[in-house]
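Only one protein chain is missing; all other protein chains are in place.
Each chain carries a letter (A and B) given by its place in the written order, and its residues are counted from 1.
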Amino acid sequence: MTQLLEVRDLRVQFSTAQGTATAINGVNLSLEHGQSLGILGESGSGKSVTARTIMGLLDMPPAKINGGEILLEGEDLLTATAKRRRQLTGPVMSMVFQDALSALNPVHPVGRQIGELYRVHRGYSRKAAKAAAIEMMDRVRIPAAASRVNDYPHQFSGGMRQRIVIAMALALDPQLLIADEPTTALDVTVQAQILELLKEQQAENNMGLILITHDISVVREVTDQVAVMYAGRIVEQGPTAHVLGDPRHPYTLGLSQSVANEDLKGRRLPAIEGSPPDLLALPRGCSFANRCPLADEQCSSSAPPLESVGAGRTSACFHSGKVASNVAYSN
Amino acid sequence: MLGYTLRRILQMIPVLLGATFIIYALTFLMPGDPIAALTGERPLPEATVAQIRQAYHLDDPFFVQYGNYILGVFRGDFGIDFFGRPVLDLILERLPVTFALAVTAWGLKLVIGLVIGVYGGLRAGKAADHFALVFTVLFMGIPGFVIALGGQTYFGVHLGWVDPAGIRAGWPMAFILPALVMALEAAAGLARLTRTSLVDVLRAEYLRTAKAKGLSPQRIIWGHALRNAMIPVVTYLGLSLAGMLGGAVIIEAIFNLPGIGGLMVASINNKEGTVVVGIATLLVLVYLVFNLLVDLTYGLIDPRVRI
């Protein structure tokens, strides 16, 4: 059976006033039907750009796709016509955005915004689209959907708005759902509800889910697989529990430590020292070398490739063996 | 909605009173004796002058005069001029010309400004956009009456397409050139506002959502971008129609159109204070009414604004 999504050696650059920034530098990903993948990384690591590239939402220019393939059920999205892409966007793959308030058009009622998908992709009548929108709002458990279908986005609470965005994304029963920081803008209690909803909908519809976040606990809670991104590359990848429980890349280790230590109230977070590399001038060697306690000459002269470090796991570190023994204080 | 409207109308009253008071004070503090201006070379007998002064309440204290005047206005009585004609009639006689000029100019401006603004906004940063920018700077920079003079000389005198001045040709031929001049000057501002607003909207997150729904570019622009971009534009458009009535004065003078502007200038020269104040009062009223209408329609296009 073909993979639901396969990304091969994707490269994206942005031209800025200061020069060319490398946002994605050779990313490989794959996802099966019904599988959930977390992409974890700091802002600027390229995780959001990856999502937008898959969805075809990059503004080009300034962005430029320098190479790679994005296969959705075997069909390369990068060479498909604009029309074909539009046919796939919505019915086959769709996206949930971070900030529901700005993701929804303020001047249209939410029912019309959901119903638009049925009208455009399935040719429903105005009335049928509205009925389908109400059904969809019910499905994401918006109370009194029928009476709220004509309300405007600003009339809903933050959590309800995010449910509307999810209803829009799920409206045409897509195979692939990409959620870009879906809970970052929400209160902690609402966060849990939204994650629950996403998980449940994914399982019910046997949907592939890519969850993009900077929040380890979200990844841990929702996803089977995780890919950790740093400076436009995937540095570690594998089953979520294994990767987070037993990191084989010093960066993943740093991330998991900062979370572990936050549980110990009153102690300072052991932030990873230093800052990410300048995307305008990526180093020749490992991007993480300048912040890495294990870095040596090899790290600064050549970039480590992703190599297998166990069953279904890869890590891009020359010293992945040493990382394991360093886990002592990571709880 | 009704409560809001009533509240707004109540708020209009002090503004109307203040603005008319300013004009009233300025006009009736004008130097020169209106009766002397009226009679010209031959002085009138004392008794007649006194009679006229009484008839026009010229001897009452200033505030009493103003009070009487404004009470009359609320009853639809704008006073009479020195020939005994009701001022309101004089104004209403001239108003259609000014109104036709302002509305024609406004319509032309709407079309020119929106087309250039939308075109520039959709192609922001490209050649078409730069061209639009040059156009707007040029027409913002060249004084309107210089364009008027140029147009009048070229199209009116040189080519003879339209009458250089006067209203003999009627609407639209007598109005097309003056209206176009006013429109070009005003369209620049509208084009800029439209462009800026559209560029902002095109960057909005909800347009990315629309793209993620697999909508066609046409549907994204017509269904999602333009309506949002029009929100600030509508306000501006509403107010500018009222502004065009006032701005018509100089253009009317250049093209010799018998509108309110001409009446105003003539009345000032004849020291016909009641007419000057009447015109100003009417224009202030029009401005305030438009202001109100714009605010009321605002709620229709932007659901976030509750009225």
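Operating definition for what follows: contacts are C-beta pairs under 8 Å (C-beta built on N, C-alpha and C of every residue); 3 or more make two chains touch, one makes a residue touch a chain.
One rule holds in what follows: contacts and distances are computed from a predicted model.
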Message: Missing chain, UniProt name, options "Deoxyribose-phosphate aldolase", "Putative peptide ABC transporter DppC", "2-oxoglutarate ferredoxin oxidoreductase subunit beta" or "DNA 3'-5' helicase": which is it?
response: "Putative peptide ABC transporter DppC"
- line: Missing-chain contact, candidates B:G67, B:P96, B:P143 or B:G166, resolves to B:P143
Field: Per the touch definition above, residue among B:L6, B:I22, B:V64 or B:L92 touching the missing chain
entry: B:I22
- prompt: Hey, which of B:V103, B:A128 or B:I250 is the one touching the hidden chain?
  reply: B:I250
Query: Where the complex has a chain not shown, which of B:L90, B:A105, B:A132 or B:V276 is the residue touching it?
result: B:V276
Task: Quickly run down the residues of chain B that touch the omitted chain.
output: 14-16, 18-19, 22-23, 26-27, 29-31, 125, 137-138, 140-146, 149-150, 153, 157, 196, 203, 243, 245-247, 249-250, 253-254, 264-265, 268-269, 276, 279-280, 283-284, 287-288
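Convention: only the chains that are shown with their structure count from here on.
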Message: Per the contact definition, I'd like the list of chain A residues that touch chain B in the complex.
response: 55-57, 85-91, 94-95, 97, 99, 102-109, 116-117, 120-121, 152, 154, 165, 168
Query: For the complex, which residues does chain B have touching chain A?
result: 204-206, 208-216, 219, 223-224, 227-228, 231, 301-304
